[in-house]
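Left out: one protein chain. Kept in place: all the others.
Chains here go by letter, A and B, matching the order in which they are written, and residues are numbered from 1 within each.
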Amino acid sequence: MRKILLFIAIVSVFTILHAQGINFTGLEILERIDDNEFYQTIEYNGSMTIYIDDQIRTKELYTLAKSDGRKALVEFTNPEDYGTKYLMLEDELWIYFPSEEEVVKISGHMLKEGMMGSDFSYEDALESDKISEKYNVEITDQDTLNSHLCWVITLNAKVKDVPYYSKKMWIDKVTFTVWKEKMYAKSGKLLKEMNVLEVKQYGGRYFPVKSEMVNKLRKNSKTEFVMKDISFDVDLPDGIFSLRNLQH
Amino acid sequence: MSFIQKFAVRNVGRNKRRSLLAVISVTLSILLIVFLQGLIGGFLDNLVHNYTKNETGHVRIATKEFEEKAKFFPVTDNIKNPQKIIDVIIQDKEINRNIKSISQRITFGVLLTNEGNNKQALAYAGDIEIEKNLLMLNESILPDGRYLEANDEAIVGKLLADDLGYKLDDEISVMTQGSDYALHLKKFTIVGLFDTGLRIYDERIFQIPLSSAQELLRMPDQVQQIVIMLDNYHDSESVAKKMAAKLSDYEVVVSPWTAIGGYAMWVEMANQIYNWFYIVIAFLGAFIIANIMMMVVLERRREIGIIKSMGFTNGQVLSMFVSEGMLLGFVGSVVGALVGLGIVTLLHFHGIDFSKMMGGINFPMSNIIYLRVNFMSLFIAILLGTLVSTFVSFFPSRRAEKMKIVDSIKSV
Partner (left out) sequence: MRTLIKIAWRNVMRNKRRTVLSALVISVGLSIYILMNSIMAGMDRANIDNLIELSTSSIKISTEQYAEDKESLPLKYGIPFADQLLAYIKEQQHVIGATPRTQFLGQLSNWEDTMPIIGQVVDIKSDETVFSLDNYLVGNYFTGSEENEIMLGKDLADEMGVGVDDYITLYALTRYDSRNADEFHIVGLLNTTDPNINLNTVLISYDTADNFLDLENLITEIDVALERRVSFSQFTNDVDELAQSIKKEFSELRVETFTELASAFLGITEQKKIFGSIMMLIILAIAAVGIFNSVLMSVYERIREIGVLRAQGFERKEIVGLFIWEGIFIGILGSLIGVALGCGFNLYLVIQGFPLDKFVGFQNSGIPYWGTLYGEWNVGAIIFAFCFGMIVALAASYLPSRMASKMEVTKALRFV
């Protein structure tokens, strides 16, 4: 579940600007990404595939999300989880179980521990504060990734309470797509790597429709996320993101 | 030498009081030693039973993947056909003979929630009846509640309930990842709260029926482990091997408790220490026997003089006394051993119940000791009694035989 939110967050934080040949500082690039409300709302069908060793598990989901108030409603459509729903409002999470018609609230500290033994936590999904407030940003390199010309931006933590002490991002100079992001620990050890595998254009946006998150602390451990049937800025009234609707 | 032995027998018969006294001493000593051996065996059995009943049993059958990750209680690699496996085992008469109980279990981690309060806990699921003798949580249930009787019921540790604000008759929601890797929820009614006095149980654990767990985890007719208790824990390794051979087609591993966890070490230590105790006490018993025999012989110094004056040689006197000693010792030992065997066997089936002596501590542990019958040690006890008696009759008679006839007749 957290993985979905992760990608929702990535999607809501990173944007696509159509800008060419402009000299940006790292901070400016990110500020563009920061400030830009990428979407008001989004609706899509997604699938998340978890790879651990030779096990492959796939979850299918239908998502509605609204950036105002960081709301999201996710419904699982794969057979094992069918009908299970997640409601996310700001920092809070509720889960609805169809078999018992019961809603359960998950408290914050529980989420940090990785309830199912996964090492993705809820926080991965929600970097609520602005990047610029927590990190020093610098363009450190230029690189070509899969024939895309990218800035390589390095972020180093300014404060102690950041999820990752440093990050490196490969940002497409043309589309401002984040093609790759590497997350590092305080020790400098690489913890995770996010790669965007496929991007689609929707009107003026370049949207990452297929990405993967790789756990760098353990072999053969990664998660793939695919989005399809995407609609942006559909009208989604707040009532959809309510407990009442969840139980319905 | 047979006339010497006839003499010996007649002597023994002649002085009934003395012989009886000697035999009774030997009998009682040997009886107590045999009883002690049975008690120690029973105590160690009880120790192993208590250490293994909740986790591994004497023998555990599970999939390889489960055993590798047993610490995390995985529910994703289960035994798909447990009943079939159990049938295979029971049908083998040789294996079945050793088995005391077979229990199908699932142990798994869950998240309990109550109004936004989450807590991790451990669920134990097994057959309600069989678990009465294994988990034994039914014995620690607080007065207002009761043990499990039907599906969808749960008994919860008191501290766990307090932490989450649960009360008796509340409905609790149990959330966990099923064997299909999806999140599932099931509601249970708390029918009882238990207080074992052991923090680790009372604040972490709750018990539910096996079928409810199978429903929640989406594992119909599957179980995580088959836990087997034997009559004699010493057989664990050999029985496990036999089972493994029978189950070679079933993709499970069969492990004796000695192969899992660190408790084998403790038991081995206890075993050795108690063996030393036994040796010391057996020594005491031997000493007592020696003492009696010595008195018997020394009492009869005058007799020795008379016999020698009648023409018996030193050697003949010696062998007569030794024969008497051996006879008395043998008879006493055999009687003592048989009576001891009788008592041990009786207590083997009936057991000694320690619970009242434990003074109100209601740990979910078995407090009944079933003495262990050990024919080998019986044989050794008889040997001990006889040898000691024989040996001890040797020395004083040796000294006495050397005495001058006149002096010995004079002695009183």
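Just so we're on the same page, contacts are C-beta pairs under 8 Å (C-beta built on N, C-alpha and C of every residue); 3 or more make two chains touch, one makes a residue touch a chain.
Quick caveat: nothing in here was measured; it's all calculated off a predicted structure.
Novice: Among the chains you can see, which ones touch the chain that has been omitted?
Specialist: Within the full complex, the chain not displayed touches A, B.
Novice: Sort through B:171, B:221 or B:268 and give me the one touching the missing partner chain.
Specialist: Of these options, the touching residue for the absent chain is B:268.
Novice: Which listed residue, B:43, B:124, B:194 or B:312, touches the chain dropped from view?
Specialist: Looking across B:43, B:124, B:194 or B:312, the contact with the absent chain belongs to B:43.
Novice: Can you say which of A:137, A:191, A:209 or A:230 touches the chain missing from this structure?
Specialist: A:191
Novice: Against the chain that's been left off, what residues of chain A make contact? List them.
Specialist: Touching the missing chain: residues 109, 112-113, 117, 119, 123, 157, 159-165, 183, 185-187, 189, 191, 217-219.
Novice: When the complex is taken as a whole, what residues of chain B touch the one chain not shown?
Specialist: Within chain B, the residues that touch the unshown chain are 15, 17-18, 21, 24-25, 28-29, 32-33, 35-36, 39, 43, 71, 119-120, 197-200, 261-263, 265-266, 268-269, 272-273, 276-277, 280-281, 284-285, 287-288, 291-292, 294-296, 298-299, 354, 357-359, 361, 363, 365, 367, 369.
The criterion applied here is as follows: only the chains that are shown with their structure count from here on.
Novice: Return the distance between the CA-based centres of chain A and chain B, expressed in whole Å.
Specialist: Taking the average C-alpha coordinate of chain A and of chain B, the gap between them is 59 Å.
Novice: Going by the contact rule set out above, which residues of chain B touch chain A in the complex?
Specialist: Those residues of chain B that touch chain A are 72, 111, 113, 115-118, 173, 175, 177-178, 180-187, 218.
Novice: Under the definition above, what is the set of chain A residues touching chain B in their complex?
Specialist: So the residues of chain A touching chain B come out as 1, 50, 57, 59, 76, 78, 80-81, 84, 95, 97, 99-100, 102, 104-107, 110, 115-117.
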